[in-house]
Every structure is written in C-alpha cells, then in structure tokens.
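A single protein chain has been omitted from the complex, and every remaining protein chain is retained in its original position.
Up next, chain A:
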C-alpha cells in the first residue's frame, strides 16, 4: 500500500495528467482519501495546470496573423477549376469504369497526403522546366553569399544542359539587406547576375520593408528588384505552382 512519503512528485504529476494505469490511479486516490497533505499537493498541481492553460487561452495575436489565415488558401478559381475537371472526368468515365474508379479512389484515399505532395511539386514536370525559389531570412554575409552562389551554380548548370530553369530569390526579415541598395554587400554582383540570367528574379518581402520603414529606416532597393506582399505568401504561391523551395 502506498503512502504520501513514497509517492514521488513525478508520479503525482503523472496522476494529475491522467497518465497512470487504473490500478495505480486507484492506489493514489486511496492515499489522497486518507492524507490531507497529499490532497493539498494534488490540488496545487491541478491549480498550476489550470493557471498555465488559462494564461495562454487567448494569446495576443500578431497583426499579420489574420492575414496568414488566408495565405494558405488558394484562389477560388483554382478550386473551381479542380471541381469542374472532376465533373468532366466523372461524365467521361461514367458507369463503365465505375468499379475501376472505386478501387482507385479507395487506394488514393489512404495515400491522399502523398497525392498532395505530388500535386504541389510536379505540376510543371511535363514542360521539362525547372523552377526553384530560395528564401533567405538573415543578413549574415555568408548566407547571403551562399544563396547567390547556389542560384548561380544552378543557373549555370542548366544553361550548359540547355534546360530552362527559373530561379527566384525571396529575401525576408533581415535577409532584405541583400537587396537594399545602400546596405547590400553584393549589389554589383546581383546586377551582373540579373544581366546574365533573365530567368533569375529577386523579391523583397513587403512586410519586412514596412517593418523597417516603421522604425524610421529609409529602404532603397536595388534596381530590377520586385516586392512581394509577404514572403510566406510568395512561397506558398510558388509551392502551389509546383516550384521547389530551399531555405538558405
């Protein structure tokens, strides 16, 4: 029989978190019935648990959080196209291939997540084009150099292989420094790369620019640099278009 003394704090925590087997739970409940001190310890732990839960029940929302809810949703027309395509396919296949569809869709249902991944990455595989978006979020010069090196080596390799490769470099947070005319350590190199590779694009995150401006910093971007409303939105868009994504 257990007593207050041989009930460890860890065991009591497990009791409060409902992690114990029925017999262990019964033993502790027996002791609680006889021992007010143990009852006090349990009440204290439950109180702490409730306080933590309560403290984060309504965490403060960041301004961008509401926008973010929409970021992962694709435009309505894309959803409609998929539904229309589904209707057309249904008509075509009809009853003749009903059994086949049933089997196929059942197996797909189990691995629909794999389908999601394929849909997200291989949409453009038929065209033979390659697309990749790089994200850089830090102003660390080594990382800024790495993203340029990586993009350049891929573009150079694809040029040799006579393949078309579209590369986008998305700079957000502190990474925006890469594209700031007065700050970037690679302004000249970026200009040369833009002239050499027409399929290379540079985008700065609009949110990061707004943050800099709101703290009184004047932001001047390098020539031929685009601005996306937000990095996450641009990356989501590209992922949905089947682009590959790499974060440096």
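Some observations on this one:
The rule we apply is simple: a contact is a pair of C-beta atoms (placed from the backbone, for glycine too) under 8 Å apart; a residue touches a chain by one contact, two chains touch by 3 or more; residues count from 1.
As a convention for this text, contacts and distances are computed from a predicted model.
The subunit not displayed here is recorded in UniProt as "RNA polymerase sigma factor", chosen from "Sulfate adenylyltransferase subunit 1", "Amino acid ABC transporter permease", "RNA polymerase sigma factor" or "tRNA 5-methylaminomethyl-2-thiouridine synthase TusD". For the chain missing from the display, the contacting residue among A:48, A:157, A:181 or A:195 is A:48, taking the whole complex into account.
In the full complex, chain A makes contact with the omitted chain through residues 9-10, 13-14, 17, 19, 44-45, 48-49, 51-56, 59-62, 64-65, 68-69, 71-74, 79, 82-83, 85-86, 89-90, 101-102, 105-106, 108-109, 112-120, 137-138, 173, 232, 235-236, 239, 245.
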